[in-house]
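Yeah, one chain of the complex is gone here, protein chain that is, but the others are all in their spots.
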Amino acid sequence: MFSWFGKVSFVPYSKVADFAVHLKDGRMMGSRCKDCGYTTFPPRADCPQCLSGNFEFKEYNGKGKIYTYTTISAAPTGFEDIAPYTAAVVELDEGGRLMAWVGDTIPLNELKIGIPVQVVPRIFDDSPEIKVYYTIEKPGATWKKAPSPHLG
Amino acid sequence: MDLGLKGKGAIVTGGSLGIGTAVAIELAREGANVAVNYRRHDAEAKQVVAEIEKLGRKGLAVKADVSSYNDAMKMVQQVQEAFGRLDILVCNAGINWDGVIWKMSEEQWDTVIGVNLKGYFNYNKAAAMVFKDQKYGKIVNISSINGLRGKFAQSNYSASKGGEIAMSKSLARELGVFNVNVNVVAPGMVTTDMMENLAPEFKNKALAETVVGRFATPQDCAHLVAFLCSDLARHITGEVVKIDGGQYI
Partner (left out) sequence: MSRVGIIGAGHGVFGRRSDATVQELAFEAFRLAIKDAGISRDELDATVVAAVPEYHKQRSVAGVVQEYLNLNPKPTWLTEVACASGSAAIRTAWMAIKSGLHQVVAVIGCQKMTELATAEILALMGRVGEVQWESIFGTTFPGYYAMFATNHMHEFGTTHEQMLQVAVKNHFYGAKNPNALFRKEIQLDKAMASDPVASPFCVYDCCANADGAACVILADESRAKALSKKVVWLDGVGCATASMSVLRRPNLVGLPSAVEAGQQAFRMARVAPRDIKVAEVHDCFTIAEIMAYEDLGFCKKGQGGKFIEEKRSYIGGEVAVNVDGGLKAKGHPIGATGVSMAYEIVKQLRGEAGERQVPDANVGLTHNVGGIGQYTFVHVFRRD
């Protein structure tokens, strides 16, 4: 159910759709090629190294560093109600990068390139449908212990 | 069946009497630490705590008026501190104050709604905030078959019991993704103090309604509640389970 992932989803189907199911359960999954061992985050079904389509999910611990960020004031459709919001790219300690919102535990004046962070799986808690995402929090935040974010 | 409740933390409102006491003891027997509230019956509440402790579990009696929002918030916090965790909420505290509507005072209405329906809101909300963050919880709201049907001279009671059912269904929707089950147990006539005060003709009429020719005991209800509080029932949510011996089919 890849459409669970994101505030607005543009991708209902993907070979890595179960990523969203795992995220709902609090687990961030990258992928690992079963034939050659190539691992990557975000996950992909098809191995760029050996062309195999034989993959499995591999859990990532979500620890990383801020790579870059911006605070977006002019929002596209579907995001106007939460503007301004800060999106950042995180370089994961276990390899790969991801894009996510900066969470409430990191105030803007503390946000700097290079600071260590913890990416935390989240459930949108005001949606009648299941919608999941992740946010960037201070190290030590967990799925069960990060304070619920205030969006918009 | 091992219900897997060992070490879990539970709150049972109205746990000093009747169904509530039976539920509290049953949960303790299954291994949970149980807190009960009381409004006036502190002796009975302490008695329940003693029984819980005899079973080797932690017990706690908290003086709290269920119709008070703040009391509910405080009790949930208190129980979390005392037990280290909260996993289960059973809302059971309820009163009735019967009367046909043309004789029912505003106070009669407000009090029953305030204790029964508002009281369940107070505790459901306080617990929901904990359960949602920890991604685990079991809520059982004890309603009545008189929330499914209209009972003569119980417009206030039926309203509150029906309201508890609809509220529980809404909460099941809101909390499902956070791994929280919200269910309703709807007993018919149960052999409790509340029943003791009824006139014989009402009791007989109710007995005739059942197909099994008897009323439920608090213990019958406790078994069902305990099951719904366990992970064996993890796929049951937003459900209303009658326990009425066929009184209302």
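Per-chain numbering from 1; labels A and B assigned in written order.
Here is the rule we go by: a contact is a pair of C-beta atoms (placed from the backbone, for glycine too) under 8 Å apart; a residue touches a chain by one contact, two chains touch by 3 or more.
Computed from a predicted structure; not experimentally measured.
K.L.:
Touched by the hidden chain, which of the shown chains?
P.N.:
A
K.L.:
Could you tell which one of A:Lys7, A:Arg27, A:Lys65 or A:Lys138 touches the chain left off the display?
P.N.:
Going through A:Lys7, A:Arg27, A:Lys65 or A:Lys138 one by one, A:Lys7 is the residue touching the chain not shown.
K.L.:
When the complex is taken as a whole, what residues of chain A touch the one chain not shown?
P.N.:
Answer for chain A: residues 2, 5-11, 14, 42, 67-79, 82-87, 89, 96-101, 113, 133 touch the chain left out.
One rule holds in what follows: only the chains that are shown with their structure count from here on.
K.L.:
Using mean CA coordinates as chain centres, what's the gap between chain A and chain B in Å?
P.N.:
40
K.L.:
Show me the residue ranges of chain B that touch chain A in the complex, using the header's touch definition.
P.N.:
Within the complex, chain B touches chain A at residues 132-135, 173, 177-178.
K.L.:
Show me the residue ranges of chain A that touch chain B in the complex, using the header's touch definition.
P.N.:
24, 26, 123, 125, 128, 130, 143-145, 148
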